[in-house]
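Encoded as structure tokens, the structure appears first; notes follow it.
Heads up, one of the protein chains got dropped from this complex, but the rest are sitting where they should.
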Amino acid sequence: MSSVTDQTLDHDSHDHHHAPKGLMRWLLTTNHKDIGTLYLIFAFTMFLVGGAMAMVIRAELFQPGLQLVEPNFFNQMTTVHGLIMVFGAVMPAFTGLANWMIPMMIGAPDMALPRMNNWSFWILPFAFAILLASLFMEGGGPAFGWTFYAPLSTTYSNDSTALFVFAVHIMGISSIMGAINVIVTIVNLRAPGMTWMKLPLFVWTWLITAFLLIAVMPVLAGVVTMVLTDKYFGTSFFDAAGGGDPVMFQHIFWFFGHPEVYIMILPSFGIVSAIIPAFARKPLFGYASMVYATASIAGLSFIVWAHHMFTTGMPLFGELFFMYCTMLIAVPTGVKVFNWVATMWRGAMTFEVPMLFALAFVILFTIGGFSGLMLAITPVDFQYHDTYFVVAHFHYVLVSGAIFSIYAAAYYWLPKWTGYMFDEFLAKAHFWCSLISVNILFFPMHFLGLAGMPRRIPDYALQFADVNQIVSIGGFAFGLSQLIFLAVIVKAARGGEKAEAKPWEGAEGLEWTVPSPAPYHTFETPPVIK
Amino acid sequence: MDLKKIGLCWLAALVTIPSQAKDMPLNLSQGVTDISGQVYDLHMTIFYICCIIGFIVFGAMFYSIVRHRKSRGVKPANFHESTKVEILWTAIPFMILIGMAIPATKTLIAMENSDDAELTIQVTGSQWKWHYKYFEHDLEFYSVLATPKKQIENKLAKGENYLLEVDRPLVIPTNTKVRFLMTSDDVIHSWWVPEFAVKKDANPGFINEAWTNVPKPGIYRGQCAELCGKDHGFMPVVVIAKEQAEFDAWLAEQVAKQQAREAEEQRLLAMQLSEQELMDLGKRTYDQFCSACHQPNGQGLPGMFPALAGSEMVTQDRQGHIDIVLHGKAGTAMAGYGKQLSLKELAAVVTYERNAWGNNTGELIQAADVQARKNAAD
């Protein structure tokens, strides 16, 4: 124990080998693994909360007519469901994975800025406490969609908007600090010999994601600030009477919003690029092109934002520009998909649960990508826009994309985290139930959209009744299936078959060189990289 | 094995449930206009291209999954790079995309050209109704959801066009290029008729243009397609296309009716309506136009829409009350109803509010009182 990592400070009276236990350990921790765990638990909790709201949505839409909730409450559910899933579930889950894995993957002792790491986590629960509490205010919580278009969110919103704005500010601060930590760790703390082109792809994709985060979260902060001043301080950024424009809101929002959706998928690409080679027992095909493709997707993501705004009355040349740029994204994304397939090609595959989720990811994400491409075609988007076709698109890329990849990652690394193998039967049940129900849930939404059902409505015309019923049944089934995961996790955390340092035969990477569970401090001295 | 059984059950569910579905087209409609046909063709083209690519990609993947599995005793290969293939599968998708972009650009250019329109209609959205104004004619009116509340609350059987019916549909002539000027009085709405492939946002303070040319007479239904608050789901669009001659007749009739109504209004000024009459009409008007926000019991939604029962303005400030109903309050959801409702209805609804839900002021408001406030504003 010669490393300074373990050094006790002269002014620190306590010896931190007897670090605080119980709650204090978690509140005060600076350890990347603790913080990673906190992020992951928080994300899963939020997923359940956001999912419960989705269940309210699906229950109301089970039949035509208003039965369970008022339209206003329905809109709050839609809005908060979107916000929670995006900012509370997917993003923190990725940050949790980054915290756990990046230092281990690059041979670093911890994250570069450990105290800030703790801060970026602990402000999150408070932000969501504010957001959720606003639902109980008089007049209810935010009801203007997760995209909070002005002037619905300014002049015409209720008073919880102020809390919404500040909650978003805090989430933004958290993401920015988390991202700074990730970048600095990757740039500065790689073990000697861990050159750029040796970095695991998960690290690469997170590096680029972190850059996106730092570039766009402040823009979100800016636009919510304008919403706040428009609502409460008499400015007219989004009001034509004072020379502003409601569409300007959308431009600024989507300048954040589109990169944001890639923030929610790039780390998935990294995860899948780790898992497929491991279970195909064959090195990743086209490592370099994977890196370049990720960077191109990130670069392009800054110039496609207005594809969310084709119906707002942009001039023709704007519509064309954004259509072409958006379509271009299919090229680097395609490269990724092809590389994954090529990695499987002539491998020796086995189908453990992480691999199952990764394979499902490749197929279902690609389906979501195809519908994205269809949405990119401006004249046809006039028909699809703001219908369930869009809802189908983004749930395919988000649920069977991002969420599935997070499950894949969780199963892949769970033995490393807990030191125990998870219950294989339960995990497989989780996979198959999820796979089937997710398609019953989201596939028919394409049909609803094409047949003309708008999104964000609590009630619908009779022709949509049957398909909505199927969707809702799929929804309940998918929701219940997620409880299986909860069971798997609880079981694995409590014990089970001991996991070896490298439980997966074909897995590569530094994280598998340390024992399972990974010791509290890994790589106090840098590992040797071949 | 157990897992397989579970899976099979699911599959069975997946197959049987949709087989009971009825009536809903599973694909985009071809619509009735030339443009909507082009859009449909584009949609199908891209869809087929995606299917083919999907078939190839997933095909290769499944082949690999079946053949290249460890349980078959294969030895993994070790290749992990090939510049040639990689260039190929960058270039081919790129070419495919260009192939998609060309027809898309053509259709888009056609859609955005609203020159040479023969009829112009201004479409104004507001929470939660549409207002149509025939630009070249002396005719304008509101169009509001006609589905009774009872049906929405499941107290009555739902009609055939549940939620897709309005009190006064927009009427347009066939085989005429009709231009729409979209705008809004409050939040953003979006005017959408799928059969025309027209969806355009109605932005407050700006005017967006769109056009259509409908070849076939008929009734076409759509909905508001931008979240616009509580009753976004209850803001349908109904358009009736009529042959030119029929349309002309309809237009003349409507213009005449509108003028007659204005004359009637003037006559009304001298009349006194009875309390019974005012309260009945008032309740009807209130339930139709005001209860969405202020609620049928006058309690409003705290924090969003004020209660009218016991409201200071309603119980005391008579002029203020008439004014706010006539002109609305700028910067709030409270729109002015001076244009939408007749003097009689306005008088009735104000009377109703001043006497319902325990507001018992005992006051009657007559058309002349409303007219007086209208004049005062001019």
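A and B are the chain letters, set down in written order, and residue numbers restart from 1 in every chain.
By our rule, a residue touches a chain if its C-beta (ideal position, glycine included) is under 8 Å from a C-beta of that chain, and two chains touch if they have at least 3 such contacts.
One rule holds in what follows: contacts and distances are computed from a predicted model.
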Options "cytochrome-c oxidase", "Assimilatory nitrite reductase (NAD(P)H) large subunit", "Imidazole glycerol phosphate synthase subunit HisH" or "Electron transfer flavoprotein subunit beta": UniProt name of the undisplayed chain: "cytochrome-c oxidase"
Touching partners, among the displayed chains, of the absent chain: A, B
Selected from A:Thr37, A:Thr95 or A:Asn118 as touching the chain missing from the view: A:Asn118
Residue of A:Val56, A:Leu135, A:Ile170 or A:Ile303 in touch with the missing chain, whole complex considered: A:Ile170
Contact with the hidden chain (one of A:Leu152, A:Ile180 or A:Ala427): A:Ile180
Residues from chain A at the interface with the omitted partner, ascending: 3-5, 7-12, 16, 19-20, 24-25, 27-31, 108-110, 112-116, 118-119, 122-123, 126-127, 129-130, 159, 162-163, 165-167, 169-170, 173, 176, 179-181, 183-184, 187-189, 191-192, 214-219, 221-223, 225-226, 228-229, 232-237, 240-245, 248, 251-252, 255, 313, 315, 521, 525-526
For chain B, residues in touch with the removed chain: 122, 181, 183, 205-207, 209
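Assume only the chains that are shown with their structure count from here on.
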Chain A-touching residues of chain B, taken from the complex the two chains share: 3, 6-7, 10-11, 13-14, 17-18, 20-29, 38-39, 42-43, 46-47, 50, 53-54, 57-58, 60-61, 64-65, 68-71, 74-82, 85-86, 89-90, 93-94, 97, 100-101, 104-105, 107-109, 111-112, 127, 151-154, 158, 160-164, 182, 186-188, 190, 192, 194, 197-201, 203-206, 208-209, 222-234, 301-304, 331-333
Footprint of chain B on chain A - complex, ascending: 64-67, 71-72, 75, 137-140, 143-145, 149, 151-152, 155-156, 158-160, 239-241, 245-247, 280-289, 311-313, 316, 319-320, 323-324, 327-328, 330-331, 334-335, 337-338, 341-351, 359, 362-363, 366-367, 370, 373-374, 377-380, 382-383, 385-387, 425, 428-429, 432-433, 436-437, 439-440, 444, 447-448, 450-452, 454, 456-464, 466-467, 469-470, 473, 477
